[in-house]
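One structure follows; several queries about it will come next.
Removed from the display is one protein chain of the complex; every other protein chain stays in position.
By written order: A, B and C. Residues from 1 in each chain.
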Amino acid sequence: MEGVFTQTLVSGILIGFVYALIAVGLTMIFGMMDIVNFAHGEYLMVAMYFAYWFFVLFGMDPLYSLPWVTVLLFLLGVITYYIFIRPIINAPMLSQIFVTFGILILLRGVAQYLWNADYRMIPQTLTSGNVSIFGIYVGVSQLVAAAGAVICNGLIFWFLKSTRMGMAMEAVAEDKEAARLMGINSDRMFALAWGIGIATVGVAGGLLSSFYYVFPEVGSNFCLVAFVVVALGGFGSVPGAFIAGIIVGLVEVLSGYLVAPSLKFMFVLLLYLGVVFIRPQGFMGRK
Amino acid sequence: MWKILRVFFVAVMVLSFTSLAYAQNEIRIGVIFPLTGPLATTGQGLLKGAELAADIINNKYNLNMPLAKTSGLPNLKGAKIKIIPGDHQGKPEVGMAEAERLITQEKVVAIIGCYNSAVTATAAQAAERYGIPFLNDSSSSPSLTERGFKWFFRTTPHDDMFSENFFIFLNDLKKKKKITVGSIALLYENTLFGADSRKYQEMYAKKYGYEIRGAVPYPAKSTQLTSEIQKLRSYNPSIIMQTSYTADAILSMKTYKEVNFAPTALIANNAGFNDPDLIKSLGRDADYILSREVWAKDLSKKKPMIKTVADMFERKAGKPMSGDYARSFTGMIVLADAINRAKSTEPAKIQKALLETNIKADQLIMPWDGVKFDPKTHQNVLGKGIIVQIQKGEYCTVWPFNVATKDVIWPFPKWESRK
Amino acid sequence: MKKGLLVFILFVCVLAVAPLFLRDPFLCHILIMIMMYATMSIGWNVIGGYAGQVSFGNAAFFGVGAYTTAILLVNFNVNPWLGMLAGCVLSVCLAVVVGYPCFRLRGHYFAIATIAVGEIMGVIFTNWDYGGAAVGIYIPILEESFTNFEFHSSKIPYYYIILCMLLVAIAVSYVIEESRLGYYLRAVKDDPDGARSLGIDIQKYKMIAFSISAVLTSICGTFYGQYVLYIDPSSTMDLMMSIHLCIIALIGGIGKLFGPVVGAFVFIPLMELTRVYLGSEGQGIDMIIYSLLVIMIAIWRPQGLWALFSRGGK
Partner (left out) sequence: MSSEILVVDNVTKRFGGLTANANISFSMKEGEIIGLIGPNGAGKSTLFNCISCFYNADGGRIVFKGQEITRKAPETICRMGIGRTFQIVRIFKDMNVLENIMIGAFLRYPRRNDAQARSEEVARIFRFTEKLYLKVTSLTISEQKRLEVARVFATGPKVMLLDEMMAGLNIHEIKESVEIVLRLREMGITLVLVEHVMEGIMPIANRVVVLDYGEKIAEGTPDDVINNEKVIKAYFGKKYAERRENRTRIQ
């Protein structure tokens, strides 16, 4: 039976990587513009639907359609910025919250209108089935999803830290006006932030679609977890979100297995409240 | 900009205070299901089932079913059934509000609904208050018929009987098929539906002398069920009895395969496991699941009428018929038959006619012995459950053995032994 | 202020008289729901509008109110009105226990912390067997009377009870606005450090606002329990309800006395109507309309509709 415990541990880490990937986009958008995107879960749902339709219409396995899904979500992110977000850049926090909340309901309504409410899933993919490593059985698609998450996080971290565009985005995050004085067009930076932020959740959606069902409200399952991960890791900190994602995944799975499955989400929330009361800006966030 | 919004606002207020005019000779029946929200896909199917029944009643079809051969209700000068849909979104207070709206504003003569047991409870209460017959076609929580309501009738058997069926089935397996049956563990969604099922499963396990190693509740809409299934595995049971709606049914099957856990048998309490989406999503991984059911297409070998109705439903709804949709279909037939016999839409007369209902087994698409309501609890006493097994992507009846079309495949094959 | 007072008196008279003309129970139900949500949104406005602390956990107070009354009634046969008082006391305790640590947080952190608290309360009540766990509680159908807080023959008594609750909420909100508490809350919202330098203990005043918000929400919880006669965790402690309370205040006008009332009169009928007329096809059209309205208001009219009606509002 000891295999069962390690197996739970492994699957906790794997799902933790996926949480991290979902949270990275959210923390990037917040880091740049102090806006919490309540509709983040719904973009995940849209990405999963795209991956599903690529499979059904063109027979493309989610791994092959991943680049397409990411590009589509990047465009969706940029469009969202120019239509909905730009008018409220300097609006009070409450208006920002309700625009993103409005987008949440809008995406859900459109999804229900176009693809109705049935549960859909990609039955057979390249990564179906499981593999056993040292006696632990692990779903291949979870492994691939975790690997994808790590790669994507790494890319984003590298992009922000060492490319010209990335550093410009960091600058705008630090101080909008100062960055503008340096000739950085903050408007384009924000569009880029939304594009990349939503693109990362697109990658997460593409990876998730190989082992998780999709229906118009699937976003809400992941949305709250993403918030907790971002707040735990510290708003605006990409590495923070990455570490916090793994921790949340572990806490959820282990508390579910060791204590009581129906209380697992409560432990995640208690962990979050505990950390935030001691360090309000989370692990690595700015004050 | 603000001109438009103000106009829109005024329109909203006016619209909400007008009551609708309606045609004369039609029998208005309210149908309340979860048309939006997490159970929208089931709700839409239930509505299509009721609509198919209304269509058969309103037009001539040669089916050995009450009111099929005639168009409309003959005793009421051929009046047509008109379905007024209501969406309760899975919320008890919305169910109550919809029931009141249909009764007071839409002037319905009777109501069918609500699938979610908690919503049926409040909606039935509203109908009781206004003295309007409420026919419950698909809620399985036993408490609904224990509240002594005068206007509440239920055609479908409830969990009390379904749970007992599981253990009669296990006993039959032991006696007739000489299969050894080991210990049991329960996995159920932490909602009214799941909690009720667990209570009865534990009660009957004790009564029939089966050992329940443990019961694992899980929160609805989980992002992953690994910890639950691993905890289940730690009890190392031979049989798993599961109660889940569609989303978690799919996720749990995927997780069983992932962690390579295959019990000797997986017995499900209907709901998610009988949703056509399950087979569509899981493909061959759904094979060998045993589930309690009230209807199965392969029963048409003994009753061809079932196949014709099932095909009509598939054409109409775009997805195969399932136990739930068959029950909403049957609910409408039973109600229409009662109204026809009552020769009036007057509530008290419909109630009396419902109490005298005695539809024969061969007139139903269900494997029941007929429809007859217990005078005190108004529960259909002739209801029966069957057990189906998914074999090669199809639901096949495997119990009771006299009705079964396929033999039970036992035990549940290991994941790697499947192709 | 004269014009505002006139409008208010007219508004109360219309509401008081309405049930006599209105025979249709469903419209009566909609009005009851409007007034209930308006009362709760006024409660939310005290903490979210006046004190500027956006809370997404107010549904927890609604749940505590409903559950306290129901448990006391079912298990100890305590009269629902006493149960309501007990509910208020427990809600205030919850507000203090939650408020103390949460108020050290600001902006998004506070909002998300309240979401976390709301969800924790939901999980606790879903797994608390004594409180009916996921099965919920059926409130016994007693003999119809004011003391039993149950009326079966008609909705009119419920209508007048919730109307009184709404008027109490408006009165409380008015008194707050005109008193030191109201000014201090506005100061705390505008500039916390500035407020501290003038001798305002911001934690204490936020706590007072949160407690008042808890009481106003809790009495509606009791009302809901006695009205629907069945409560379960998902219908009483749902995150969406907390968010609706904010939307209603936002639509009507945040931090304004009549904001939540106007907001409720626009938002609740819209929700009911889109569900009734558009929802049944299940096409999600109702969601699309409702979301576009929320976005439009959030972008172009943050002061809310109330400003629209009275040219700049209070």
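Please note the rule applied: a contact is a pair of C-beta atoms (placed from the backbone, for glycine too) under 8 Å apart; a residue touches a chain by one contact, two chains touch by 3 or more.
Just so we're clear, the structure is a prediction, and the values are computed from it rather than from any experiment.
Student: Quick one: which shown chains sit in contact with the chain that's not drawn?
Tutor: The undisplayed chain, in the complete complex, is in contact with C.
Student: For the chain left out of this view, which of C:187, C:214 or C:295 touches it?
Tutor: Among C:187, C:214 or C:295, only C:187 touches the chain that is not shown.
Student: Which is it among C:46, C:88, C:102 or C:200 that touches the chain not included here?
Tutor: C:200
Student: For review purposes, identify every residue of subunit C that touches the missing chain, sorted by number.
Tutor: These residues touch the chain not displayed: 178-180, 183-184, 186-187, 189-191, 193-202.
Keep this in mind: only the chains that are shown with their structure count from here on.
Student: What kind of graph do the touching chains make: line, ring, star, complete, other?
Tutor: Shape of the chain contacts: complete, all pairs touching.
Student: For subunit A and subunit B, let me know how many angstrom lie between their CA-based centres, rounded off.
Tutor: For subunit A versus subunit B, the centre distance works out to 36 Å.
Student: Among the residues of subunit B, pick out those that touch two or more other chains and give their numbers.
Tutor: 36, 40, 44, 190, 217, 219 - these are the residues of subunit B that touch more than one other chain.
Student: By the touch rule stated above, which residues of subunit A touch at least two different other chains?
Tutor: Residue numbers touching two or more other chains: 112, 116-117, 216, 262, 265.
Student: Quick check on the complex: what are the subunit C residues that touch subunit A?
Tutor: Residues of subunit C touching subunit A: 48, 54, 101, 104-109, 111-113, 115-117, 119-120, 123-124, 126-127, 239, 243, 246-247, 250, 254, 282-288, 290-292, 294-295, 297-299, 302.
Student: How about subunit A: which of its residues touch subunit C in the complex?
Tutor: Residue positions touching the partner: 30, 34, 36, 84, 87-88, 91-99, 101-106, 108-113, 116-117, 216, 224, 227-228, 231, 235, 260, 262-263, 265-266, 269-270, 272-273, 276-277, 280-281.
Student: Looking at the complex, which residues from subunit C come into contact with subunit B?
Tutor: 24-27, 29-30, 33, 123, 126-127, 133-136, 138, 152, 224, 227-230, 232, 234-235, 266, 269-270, 272-273, 275-277, 279-282, 284, 286-287, 296, 300-301, 305, 308
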